[in-house]
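First up is the structure itself, then whatever we jot down about it.
Of the protein chains in this complex, one is absent; all others appear in place.
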Amino acid sequence: MTGPLTPDRLAETMKAYGVIEQVRKNRIRITTAPDKVHDTIRTVQVMFGFDRLITISAADNGRSLELIYHLTGPHRMVVSIAVELERAQPAMPTTTDILPPAGIYERQIHDLFGIVFTGNPHMKRIMLNEDWPADEYPLRKDWKPDPDTFYGGIKGERS
Amino acid sequence: MTDPVSGLIYVFIFPGFLFLFIYALFLAFLDRKIAARMQQRVGPPFFQPFADFIKVLGKEVIDPAGVDRVVFDAAPLVALAAVMTAFLYVPVTGNSPLAFQGDLVVVLYLLSLPTLVLFLLGWLSRNIFSAIGGIRAVTQLFIYEVPFFLALLTPALMAGTWSVSEIVLWQQKNLWFVFLQPIGFIVALVGLQAKLERRPFDIPEAETEIVAGPWTELTGRRLAVMDLTIDLSLVVGSALVAALFLGGPLIPWAIAPAWLEGIIGFLLFLIKTLAVLLILSSIKVATGRIRIDQLNDIGWKYIAGASIVQVGIVLVMNYLWVYA
Amino acid sequence: MPEVVIPIGPHHPALKEPVNFRIIADGEKIVRLELDLSYNHRGVEKAAEQRDFIRVLPLLERVCGICSHSHATAFAKGIEEIMQIGIPPRARYIRTIIAELERMHSHLLWLGVAAHLIGFDTLFMWTWRDREAVQDTLEEMSGNRVHYNINEIGGVRCDLTPSQVNAALARLPLLEERVNTYVDMVNSEETLLIRFRGVGRLSKEEALRYGTVGPTARASGIDYDTRKDDPYLAYSEAPWNVVTDSNGDVFGRTRVRVRELQESLKIVRFCLENLPEGPIRVPAPKNAPKGEILSRYEAPRGELAHFIRTNGTDRVERIDIRTPTLANWTSVAMCLVNRNIADIPVIVAAIDPCLSCTSRITLVDNQTQKAGVIGFDELIRRYRSRNPEEV
Partner (left out) sequence: MSVLREMFENLLSRPITILYPKEKVPIPAAFRGRIAIADDKCIGCSKCSLVCPAQVITMVDGPRNVEFRGKNLARKKRPQVKLYKCIRCGLCERHCPAGAITLKHELSGSGTDREVVVT
């Protein structure tokens, strides 16, 4: 760790893990493959001291489902590790063992997007009420509230 | 008692139940008004406690499932009866005609009955919150009971008699006990605040933790009666402390017409109980609730210690007094 | 007493908003707990995808009652960055003033509620009386005490007239004096100390590991404050410093919040006194170009992260709101174990939970006592076994 961390020094070492792009003054975005996410986060945590997970955001861009891990550290830089999963069978190894708060976000993303996180200790339903149909994931683009089902007490009329 | 009519009036009308009922509601109003004004709020109108009592009396009585209705109705009445009879022995306009040797112990016993009733109610209502509240009520009872009794018995020790009226007579001749036993006075006030389960010690009905403790399942007339009991015991408690430490309703020099002395005695009684109430209200406003284990440490270390020290001092003074 | 399950249920006097705890207690000690949220989940993120940029701001303001300006500003500043339009300095100052006024009214509200939870109603009445001065200022500036709706893409909806500025400045001295009394009251008042000190202690490593944010983290010595780390609006120009504390317990969090009140007062005074002249809005285009941004904002409860993705239309393709309370829930669960029941409200209130924010996306604590699912200590054992050098 020679001297303060600079974006290009981080970009340099992380080149091995995937496509790098400089989003803003202090932000790096790395796009990697699903199986490499775990050790990308590991190296970033250990080598560059990114000790805090800001959030895991999930998005559905029509073609595939995307997951972005945002981490920050005492040097105030933000690294976003993005990964793309195909729509049919979205699955990801869990990161709860290295990021305890990740257990929270993964379960919420699982409820809303249906991305399965293999290895998460307890994949209990958290967000949607108990009688929510199991295979419906509301935040996917192709999900529309169909009028006659009952969503937790409210008829699914179109907003 | 000379003739039955004045006895009946004494028990039921003047310094008896009717006066106690009105004065209790007035003190409850005053307590809430002082607390409100200290927090820069307007506070309730003077008839608010009476209106609450009538309203709650009229509310529907809900029996929780599987609860023994008879005992659930009877328990609050037992507490009410206990506190009312305790008031008969406290001197209001001069010595109470019913006084007898040892009525101080009777009053103290009757005053601690409501807490036991609260525990019974908590346990009876089969609700987890009231069970915990009941246990906390009894735990608190054990913590403050010993120092409270000690603090109230030291005046009896010094006055050499076990009757409240005779203690008041003794104070008429010599100094008030508040000057002779200041520590006892403070411990008595703290104990009274704990007995009435008021702010720093309202652990049993801590509404932000266990909903309302033993009071959770009380509805309708049961709640009205229990609330009235707590207001009554506020009057009885402050009257007792006023009698034992502030000299009660008697003035040192006698005045010719007997009825004038009675009136002045009654005014003195009012003033002294209001003074005690002011102290209790300001304690209530100035503090927040402490936890049951903290009460345990404070209770046994400081309050019990203080009352034992006070007893020691009184013994020494008695010894010197006798041989001086 | 055998192990007893106490439902501190969705409707409970200690909780301002619906959250459900199933506490497994042995006597007064809490052995395990199961926490379940999402009782007022309203699908704000799905609804936000169907509204254009003008109509989405009032919706985002209603994500949370107390930090409404935070959500609107975080979204607006994210979209403005994607559109690459710079808002005029006057608009930046007005947004900062409203943001800091909201932080003050949120912290004063919290101080009152925390005092009420331990039964100290006097402080509750006094703090909420002084909060009225902040609320009146906000109502004069924006027309409403809660949902100010002052933000727009490209600037601010209405201007601050000189009379409003002077009225606000006139209220500051009394507020400063009152806040100073609260600072020494929090440090010296025995009734607060006895119930707050040593309760729910979080060490610096634990706070970092559980991902706590805002005053909860700063009370354990972590100096993360998005206003300093990633300056936005007028925070780089105003003279203020990050407030941290070393105690880490509820007492530390109270001190941090009360001293943050003093900092906010300094910022508001600075912004009011040198409010730059000039326009308050810049005409914003109807559609936003394709792009994505992680817009970070320091809400009263902690760091708020809006992940916004746009696809060239006038609507947002995806908005992922991670609220500060969500990040703090893990630390609450970890602090509650083997504490007293009497401490539940205090510890829960210490992170100043804002459930309507969180319920939009929720969390359940990761220790459930159902059969087959590992309990809390087992989780920690597995965590330690996997990376010995970490812990």
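Read from first to last, the chains carry the letters A, B and C; within each, the first residue is number 1.
One rule holds in what follows: a contact is a pair of C-beta atoms (placed from the backbone, for glycine too) under 8 Å apart; a residue touches a chain by one contact, two chains touch by 3 or more.
Here the structure is a predicted model, which means the values were calculated and not measured.
Across the entire complex, contacts from the unshown chain go to B, C. Note on the undisplayed chain: of the listed residues C:M141, C:V199, C:L272 or C:A350, the one touching it is C:M141.
Touching the chain that is not shown, out of C:E3, C:D26 or C:E190: C:E190 (per the contact rule at the top). Only one of C:S70, C:T96 or C:N149 touches the chain withheld from this view, namely C:N149.
Which of C:L59, C:V165 or C:L193 touches the hidden chain is settled by the complete complex: it is C:L59. The chain not shown here is touched by just one of B:Q40, B:Q101 or B:N318, and that residue is B:Q40.
Residue positions on subunit B in contact with the hidden chain: 34, 36-43, 282, 285-286, in rising order. Take subunit C: the residues that touch the chain left off the picture are 51, 54-59, 122-123, 126, 129, 136, 139-144, 147, 149, 152, 157-158, 164, 181, 184-185, 188-191.
Convention: only the chains that are shown with their structure count from here on.
Spacing of subunit B relative to subunit C, judged by their CA centroids, is 45 angstrom. Separating the centre of subunit A from that of subunit C, both taken as means of CA atoms, is a distance of 23 Å. Distance between chain centres (mean CA atoms), subunit A to subunit B: 63 Å.
Of all residues in subunit C, none touches 2 or more other chains. The touching residues of subunit B, counted against subunit C in their complex, run 38-41, 128-129, 132, 135, 199-200, 202-203, 206-211, 285-294. Those residues of subunit C whose C-beta lies close enough to touch subunit B in the complex are 1, 4, 6-7, 12-14, 28, 115-123, 125-126, 129, 191-192, 194-195, 340-345. The touching residues of subunit A, counted against subunit C in their complex, run 26-27, 51-55, 57-61, 68, 70, 72, 76, 78, 80, 96-101, 103-105, 107-108, 112, 121-122, 124, 126-129, 138-139, 159.
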